[in-house]
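Missing here: one protein chain of the complex. Every other protein chain is in place.
Each chain gets a letter, A and B, in the order it is written, and its residues are counted from 1.
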Amino acid sequence: MSERSFLNDGVTLRSWLITRDHKRIAILFSIAITAFFFVGGLAATWIRIELATPKGDVVSADTYNKLFTIHGIVMVWFFLIPSIPTTLGNFLLPIMIGARDLAFPRLNLASFYIYILGGIFTLITVIAGGVDTGWTFYTPYSTMFSNSYVLLAAAGVFIVGFSSIFTGLNFIVTVHTMRAPGMKWFRMPLFVWAMYSTSIVMVLATPVLAMVLALIAIERIAGIGIFDPALGGDPILFQHLFWFYSHPAVYIMVLPAMGVVSEIITCFARKKIFGYKFMVYAIAAIGVIGFMVWGHHMFVSGQSMYSGLVFSLLSFLVAVPSAIKVFNWTATLYKGSISFEAPMIYALGFVGLFLIGGLTGLFLAAAAVDVHLTQTYFVVAHFHYIMVGGAVMAYLGGIHYWWPKITGRLYHERSAQLSAALMFCGFNLTFFPQFLLGYLGMPRRYHEYADRFQMLNVLSSAGAVILALAYVAPLVYLTWSLFRGERAPANPWHAKGLEWTVSSPPPTHNFAHPPTVPDEPYSYSPESR
Amino acid sequence: MSNPSVRTLRLYLIVWLALMALVALTVASAYVKLSGFNLVTSMLISAAKTALVMTLYMELRREHGTTVVFALTGFFWLILMIAPTVADIATR
Partner (left out) sequence: MNTATERLHEQFDTSRQQLKASKLGMWTFLATEVLLFGALFCVYSFYRFQYPQGYALGSKHTDVVLGTIETIILLTSSLTMALAIRAIRLAQRRTSIALLLTTAAFGVSFLAIHATEYVHEWHEHLFPGHTFDATLRAVSGTEMFFTLYYVMTGLHALHVTIGLTVLLVLVELTRRNRFSPTYFTPVELGGLYWHLVDIVWIFLFPLFYLVSRT
């Protein structure tokens, strides 16, 4: 019963490697980012092994520096930033708006190969001996003192940045020009809005990263001082330029996750999203205000006190649209008809963990409190709650939710539910103790620590074991489903949205005829379960 | 298939003359001591040249509002980057 779909439309390796089909490109990306996730995860494993005991006895300090650096570089640029956009975004965006493909399919393929090229540079960096500057490349260490492979690492990130820019450009143009007749802006699923906002951030922020990395390279190679105080430069300027990109970057990571969560919660609560327009405005507000808060990474750097004040205020402000989204998801659940399939467990997990991550962000946004918490494990816990408890869980939720659509197979629900629950527990055990550690004063990026911090560190490392298992489990049962899973119908979840009106998996050109666009998105009703 | 009426040669040449005049103006004004306002003047003149090139050579005048927003967004975002950065060094 193997009908023609995008999966079997051409079965040679070549047909996959030079495909222009957004759906195949999505799958290529998903394989690549999964591989990099485990590379970054391997570095994390070493870190947690080292930190199980107070002494620095597993690796040297230098090696530890390289471990957390590569963990950050790989996880940020080769996993989190591309994850949802290049996999779920690539696959779903055209279908959700009723289009046959993205505006620029060849650019999409180029984006993939540029990602791979950047990845190769990064892997070479690791094999050659690593980089030890932290993923933040702060000067003057990165420009003048580090003896590690800074240029190689910077080159890898520079290159992969263009992958980001091209994907963002493609999405923006697609949403503007390729919506099916009747697909007005305020009829689009929130996932599309999220991809759109993310793309704007990608396009406007990433070039600045490219430039600042180029400046580090120039300084390192030519010895001329853009950031060198002896030559009149200011290291804080590096931080301004770096964080101008890197703060919006975290919204590149979280906005898509929020988009996924809106799709899942509405489906499994059988209820339309509460406050659709406010959700859209919130997505836009996060994207824009997110550009105005970067100085909260620099409260103790030496920047002007008045700058600190303004950045602190704006950082409080950017929490508002995020909070609105959390309220609206909650309101959507209220009086909904809720079921707990795996995607829903992931989505609910996102809401709870993002809430904690977001609130602790406010602690850090308060400049006076930040003076004590900065560069401690509190910060590490905060961003992992959002990046891992939030973004990664949303990504996995989305993978599960759309798995039947993408692969044409159903995964084993019980395994997935257990895995999701295990992940939630493992995650909290890993990262909650880190809030306490930070509060108690344990600094980050150190391979050893005072004896009194050991118990919390042991809990954290134990949690990491559980978390690791919860990450491996989907690899197993999802792969199994590819070969033995039950064939999926077009709409196994009885969900709304154009993607559920096409077959599972979809045909190569998505729609034979322009689809009929529903009057409003999420036209669920809790009664009709 | 965009084929609005083709502009006259005259229009393009007038724009060019205006641009040349602005170059002369910007060079001349640099020789007048205006202290802080030299920078403001030269930036305003550059903005005027940019506006001419964008509206008439890059044909923004004929494009949808969306395109105009796309064209201007980059410049607006520069303000978001430069103003707070300079504000930092200015208020230390």
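One rule holds in what follows: a residue touches a chain if its C-beta (ideal position, glycine included) is under 8 Å from a C-beta of that chain, and two chains touch if they have at least 3 such contacts.
Fair warning: this is a prediction, and the values are worked out from it, not measured in the lab.
Participant: In the complete assembly, which of A:Leu109, A:Val212 or A:Leu429 touches the absent chain?
Facilitator: A:Val212
Participant: Consider the whole complex, including the chain that is not shown, and state which of A:Ala26, A:Ile81 or A:Leu241 touches that chain.
Facilitator: Residue touching the absent chain, from the options given: A:Leu241.
Participant: So that we can see where the missing chain sits, which residues of subunit B does it touch?
Facilitator: 1-3, 6-7, 9, 12-13, 15-16, 19-20, 23, 26-27, 30-33, 38-39, 42-43, 45-46, 49-50, 53-54, 56-58, 63, 66-67, 70-71, 73-75, 77-78, 81-82, 85-86, 89-90
Participant: Just checking the interface: what residues of subunit A touch the absent partner chain?
Facilitator: Spelled out for subunit A, the touching residues are 94, 99-105, 165, 169-170, 172-174, 176-178, 203-208, 210-212, 215, 218, 222-226, 231-234, 237, 240-241, 244, 509, 514.
Definition applied: only the chains that are shown with their structure count from here on.
Participant: Taking each chain's centre as its mean C-alpha position, how far apart are subunit A and subunit B in Å?
Facilitator: Centre-to-centre distance between subunit A and subunit B: 37 Å.
Participant: For subunit A, which residues are in contact with subunit B within the complex?
Facilitator: Going through subunit A, the ones touching subunit B are 176, 204, 208, 234, 236-237, 240-241, 244, 291-292, 295, 302-307, 310-311.
Participant: Give every residue of subunit B touching subunit A within the complex, in rising order.
Facilitator: 66, 73-74, 77, 80-81, 84-85, 87-92
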